[in-house]
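Apart from one protein chain that is not included, each protein chain of the complex appears where it belongs.
So, chain A:
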Amino acid sequence: MDFDFAFMLEAFLAALHYLPTTLLLGFLPLVFGSALGLAIALIRHYEIPILAVFFKWFVTIFKAVPVVLILLVSYLVFSDVLDKIANSLALSISFRDIDRRSIAIFALTLYATSGLSEIFRGAFASIPKGQIDAAYSVGLTTLQVLRRVMIPQVIPLALPLVNNMLISLIKASSLVSMVSVVDILNGAVIEANVNYRYLEAYVAVSIIYWGVCASIEAVTAGYEKYANRNRRRQFA
């Protein structure tokens, strides 16, 4: 078996062209998912009636469904429903016009939201209850307790897991070719379709994934070191 390094480089460059797409598919769901996940975690932590039960089921379901299926179902639902709704509302948008990446972002956000809500919920539950009592006893309101005592302790606890989620999202984004989005993997494969040198293409893409994930790890590690130096994170 011969390995064509020159072609690998070519595939590498072709794939690199789509790096922004892959990053977008990782970071946007992370940001949306963090906001929604935090909200769900709070709703469940404070046991808000009805909503807490609703989101419990939401999380249970989305935790069990493979990302590919969330992606495919989102695609089908969008393609089917969007035109109908647009038609009935006499809107001039159609499925053909919308960026397929937004469907991928939607699907990955669902996946991220359920995972991140569990991460935050676990972190909230691990704050010793006594500290929260103490915060109320010095006269803080519920919102102040959340902002001053709970959130600052939840963030550093959750951070390594949020980091793992980002890496999962980056890797899961390789599935988006199934809804005809071109990401780094798909970009390299398109290149290899000409000469069937898929191995070179796959190796090239692997290197990019590795580079992205290593950079994310490095940034997180740097942040943790910084946080440790400020001693905010060292819990008893």
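Methods note: contacts are C-beta pairs under 8 Å (C-beta built on N, C-alpha and C of every residue); 3 or more make two chains touch, one makes a residue touch a chain; residues count from 1.
Basically, contacts and distances are computed from a predicted model.
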**Q.** Chain not displayed: protein name in its UniProt record ("PQQ-dependent sugar dehydrogenase", "Cytochrome c, mono-and diheme variants", "L-cystine transport system ATP-binding protein" or "LutB/LldF family L-lactate oxidation iron-sulfur protein")
**A.** "L-cystine transport system ATP-binding protein"
Q. In the complete assembly, which of A:A90, A:V138 or A:V194 touches the absent chain?
A. A:V138
**Q.** Residue among A:V149, A:I167, A:I190 or A:I216 touching the omitted chain
**A.** A:V149
**Q.** Those residues of chain A which, in the complete complex, touch the missing chain
**A.** 128, 130-131, 133-141, 144, 148-149, 152-153, 231-236
